[in-house]
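Removed: one protein chain of the complex. Kept in place: all other protein chains.
Now for subunit A:
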Amino acid sequence: MTSYDVAVIGGGIVGSAIARLLGGADLSVALLEARGDVGDGTSKANTAILHTGFDAKPGTLESRLVARGYHLLGEYAAATGIPVERTGALLVAWSQEQLDALPGLRDKAARNGYTACEIVDAAEVRRRVPALGPGALGGLTVPGESVICTWTTNLALATDAVNRGVRLLRGHRVTAVHQGADATRLTTTAGEVTARWVVNAAGLGADRLDALFGHDRFTVTPRRGELLVFDKLARPLAPCIVLPVPSSAGKGVLVSPTIYGNVMVGPTAEDLSDRTATGTSEAGLAFLWEKAAALMPALTEEEVTATYAGLRASAGRDDYLIDLDAGQRYLLVGGIRSTGLTAGMAIAEHVAGLLGEHLDLAQRAGLPAPPRMPNLGEAFTRPYQDAAAIAADPEYGRVVCFCERVTRGELRDALASPVPPADLEGLRRRTRVMNGRCQGFYCGARVREIFEGENE
């Protein structure tokens, strides 16, 4: 049984970012993921927005880390090729109450250090988003809000961690914790793992793991968010992210372009008790359809390409819960909701700050360069469009998935990557394959064959 200096539990964006950072130090680090693949929980199904943090609660840890993470991830994206589209956002007021709330939101943004917001009138709202339904009274611009690829972010961080020597242990669900004087022994579904320090970044399971360490400080409520994804042909309708004005009725439904060139409407917000309830619901889909019709009527003439439901970890509190217990050599990173995508790298930095008092986290010399990730963004050149790439390697000219224009070369690369997919879903997240309008009508069988052939 191998013993590690640190075991990070949870291969989502937060856990991967932490493992990557710790992996840069002179430490042995394991990244444990309960599922078969990294990013297969909350991280894979969020609204994929790189947040400025303009609407966070000022003074919170979340506000600080989102603002910091916005820059960290922006820079990391440029270095690794994680696609980001700087679309900007527009909060649209549909009622007098919402219109009256705009100045307060602008001031709140300023208190979060974000001063670029502007209040615009109804005519300007219409000019910016002509396809919007009737009735908008005004809006607030947030020029820095952007859309990003959440899948690639997670994979880049995990790949980087692996390249730095972190041991990625997938299919390791922690079922028991035995604390010794110098080390903690974790019983997992795939054997035991021992580490001096344990970081709990288990997302939806963070409270249960916390309980295994003997704590009773928070409860994760799985909050289901359902999403409708409209066909790429709808993309011109949504030139920027259209956000609702938060009100007493909650955060509301947004209309957003996706990095893959689609238009997304959602999410719903429904607190559940079942942490595996990732199915969509009739009521949720009907609600979103109505919302789409009201917010952007032309959307209802377009095809729905996909419907999703994701669970985000609602901890019933207004801030992240990041706490180090030196006696237990245990650090909890809990209550990280959807802002965790943006904040992940800043959370890692914060965690390193806490751990740095107990471990030497000086970065090693000669660390490998950040990985160069394949581009999944529709706004940037993809292999099928790249004459030079095809000339050098004809497999980039062999289109397998017609809707998403994914080539054989990209599938091959994904299967041979440092963090290869465990299943077809994982292959989808690495390449976009089968995510298009036909959902596998043309390529499903072929992709399965390629996936299994490569695994033999």
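The working rule: a contact is a pair of C-beta atoms (placed from the backbone, for glycine too) under 8 Å apart; a residue touches a chain by one contact, two chains touch by 3 or more; residues count from 1.
Rule of thumb we're sticking to: contacts and distances are computed from a predicted model.
A.B. asks: If you look up the hidden chain in UniProt, what protein name do you find among "Dihydropyrimidine dehydrogenase subunit A", "5-oxoprolinase subunit PxpB", "Putative ABC sugar transporter" or "NAD-dependent epimerase/dehydratase"?
C.D. replies: The correct option from "Dihydropyrimidine dehydrogenase subunit A", "5-oxoprolinase subunit PxpB", "Putative ABC sugar transporter" or "NAD-dependent epimerase/dehydratase" is "Dihydropyrimidine dehydrogenase subunit A", the UniProt name of the unshown chain.
A.B. asks: Identify the residue among A:Y70, A:Y384 or A:F451 that touches the chain left out of the display.
C.D. replies: A:Y384
A.B. asks: Just one of A:P58, A:G397 or A:P420 touches the chain that is missing; which is it?
C.D. replies: Final answer for the missing-chain contact: A:G397.
A.B. asks: Among the options A:P267, A:G426 or A:G440, which residue touches the chain absent from this view?
C.D. replies: For the chain that is not drawn, the touching residue is A:G440.
A.B. asks: For the chain that got dropped from the picture, name the residues of subunit A it touches.
C.D. replies: Listed in rising order, the touching residues are 229, 233, 276, 278-282, 284-285, 289, 303-307, 384-387, 390-391, 394-395, 397-399, 402, 405, 437-442, 444-446, 448-449.
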